[in-house]
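Missing here: one protein chain of the complex. Every other protein chain is in place.
When the chains are written out, they are named A and B in that same order, and each has its own residue count from 1.
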Amino acid sequence: MQGNEACAEAAILAGCRYFAGYPITPATEIAETLAKRMPEVGGVFIQMEDEIASITSVIGASWAGAKAMTATSGPGFSLMQEGIGLAVMTETPCVIVDVQRLGPCQGFATLPMQGDVMQARWGSHGDSRSNIVLAPSSPQEMFNLTIEAFNLAERFRTPAIVLSDEIVAHMRERVIIPQLDALKIENRRKPVAPTEDFRFHELSGWDVTPMPALGSGYKLNIVGHLRTEEGRVNIPSQNVPQLALKLLTHLSNKITAGEWEAKKIKTLFAEDSRTMLISYGSTSRTVESAVKEARKAGMKVGCARLVTLWPFPEEQLQTILEDVDNVIVVEMNLGQIVDKVREVVGRSTRVMHVPKVGDLHTTEELLDCIKKVAT
Amino acid sequence: MSHPLMKYLREDWMPTVLCAGCGDGTVLQCMLRAVENKNIDIDQVAIIAGIGCHARLGTGYIAADSMWPLHGRALPIATGIKLVNPNLHVVVLTGDGDCGSIGLSHFVHAARRNIGVLTLCFNNGIYGMTGGQVAPTTPKGTITKTTPYGSLEYPLDLCSLAETAGASYVARWTTAHPKQLTRSIEKAFEKKGFAFIEAVTQCPTYFGRYTLETTRASDILRWFLRNSISIEQSKKLNPTELGGKIIIGEFVDTQKPELAEQYQAQSKLKK
Partner (left out) sequence: MTETVLEQKVVVVSRLCKGCAICVDFCPMKVLEMSNSTKSIPILKNAQKCTKCAVCEIMCPDFAIFVVK
């Protein structure tokens, strides 16, 4: 199954019943698959006029009660940033698939890159840092992580981004689809309190407020603006700093609560390695090959693959890299996660990165790097 | 004793932040009157506002499900809502800038798709919320904050655009014609497809000052009355005579398959 097709099938199994998108290489297959499949499962597919219309209609659909998704690549992802910020500010569950390609701008549509990593967290203005970002490295993970993205979006009432790339999206590999009853599917909490008692805007610290659907009698006041806990937007200026800090803190803190499967960093030979290769997404495939080769040659090398990029798994990574002398960060960009890695490791650990774009690092290239640093 | 329409409003949140004499409140009253007259269940109405003076009405004054999202993007949001729950009355409150500028593409496509959304456009010919800049509907030659030497651009006819794009119902009235406006909104609620109603409304603070050198709402309303002509009358005038006139009436009133309904019908065959 193709990565994109696996993503589409996973969305349906996760309960997604609304997809809006705009054709863009290399994500178009997700839209085409869902165009066929949605009517079969009683869902909705629509090709909107652009990516802005796509993400905003997804937000509308989510408030009407549906699990909703869109899929795009870099140029479309840039257009969607205001919309993603709206989803954050209104705490709207939704899934956005970004199949990264070479950029910036039009770049090269059919070649891969991992250039949107920082954008996936920081893309929307105004200190919006509530996106959960997952990085699949295979069609199987395109499947698994799409399901997980929906679950996390519903749990935290936040946008969840499946940060794929052209390689993972277009490759074909065996995908095991579990039986329906074996799948763990989460749905947003709906309020049980009678309509008069339900405090829609109340910020209960780290908790996530239940989310009613439009048309269920709650007289909802859903705003992309700062609001009081009563839902009012006309706020005296002197009250704004405290209120805004409370709201923004809630929005960013809520996604750091609890554990989930994709938060676990996948390691290989980490226990006794003095040199570790860090990667995520498609680059991980050749990283693993290189590490296995290096091990055969007797080098104490290992690798760690991040699956959840944001919120960044600092503590986990710190533990893994505790007694490591050399870290090689392998990303298909000029270096984005590498700075986060530097933050996390000790002063004496040497961190280097191997910039490459448009194609995977070859096993030979990586072995060369390893040989330069590994003892 | 309460205003007969107060049951649809959060009275303790009022008065609204809009200026004294702003016609937007009159348009809102027409809309709520239509809801009342047609016995529409307000809890089955979803109101999506844009950004601008008009949109302030969608920030909680109306005691109904409402959204106050992004500038120009109310229509795609409304489209998503209608497709998922076609039973809701989906109403978009937009403005001449929200609809005619940043949201123009979405406006044309929503009309083209004939999605069952009632779009109420508050056209005051100016960007009021941001302090009086030129709008796509501001008459040519007007001096505004961003056209200090006079606007050089030709104003957009939103009704004509809605008609060309394929809307099922298109009408224009002014706040000096509240009864006709109310009746149009009533009709629009019963329409299945895309209904676009342009309500020309007075902005005493900016438009009034810039165009008529007045800040008295009634002066602008009287100007609306003097310059409004019916569609039939407009057909008898040449382009020069039409300059400065506000053509009011119902431009389009048809029935054609609506998108959400069509999609459901098509999908039934695939299940």
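Some points to look at:
Throughout what follows, a contact is a pair of C-beta atoms (placed from the backbone, for glycine too) under 8 Å apart; a residue touches a chain by one contact, two chains touch by 3 or more.
Computed from a prediction, not measured in an experiment: that's the story for all the values here.
Taking the full assembly into account, the omitted chain touches B.
Within the set B:179, B:235, B:256 or B:270, the residue that contacts the chain not displayed is B:179.
Checked against the full complex, the candidates B:9, B:64, B:102 or B:260 give a single residue touching the omitted chain, namely B:9. Taking the complete complex into account, residues 1, 3-6, 9, 14-16, 18-26, 28-30, 33, 175, 178-179, 182, 204, 216-218, 221 of subunit B touch the chain not shown.
Throughout what follows, only the chains that are shown with their structure count from here on.
Residues 17-18, 20, 38-42, 44, 46, 48-50, 52-54, 56-66, 68, 82-83, 86, 90, 213-225, 231-234 of subunit A are the ones that touch subunit B when the two sit in their complex.
Only residues 13, 17, 43-44, 46, 48, 59-60, 63-70, 73, 76-81, 83-85, 87-88, 105-106, 109, 263, 266-267, 269-271 of subunit B touch subunit A when the two sit together in their complex.
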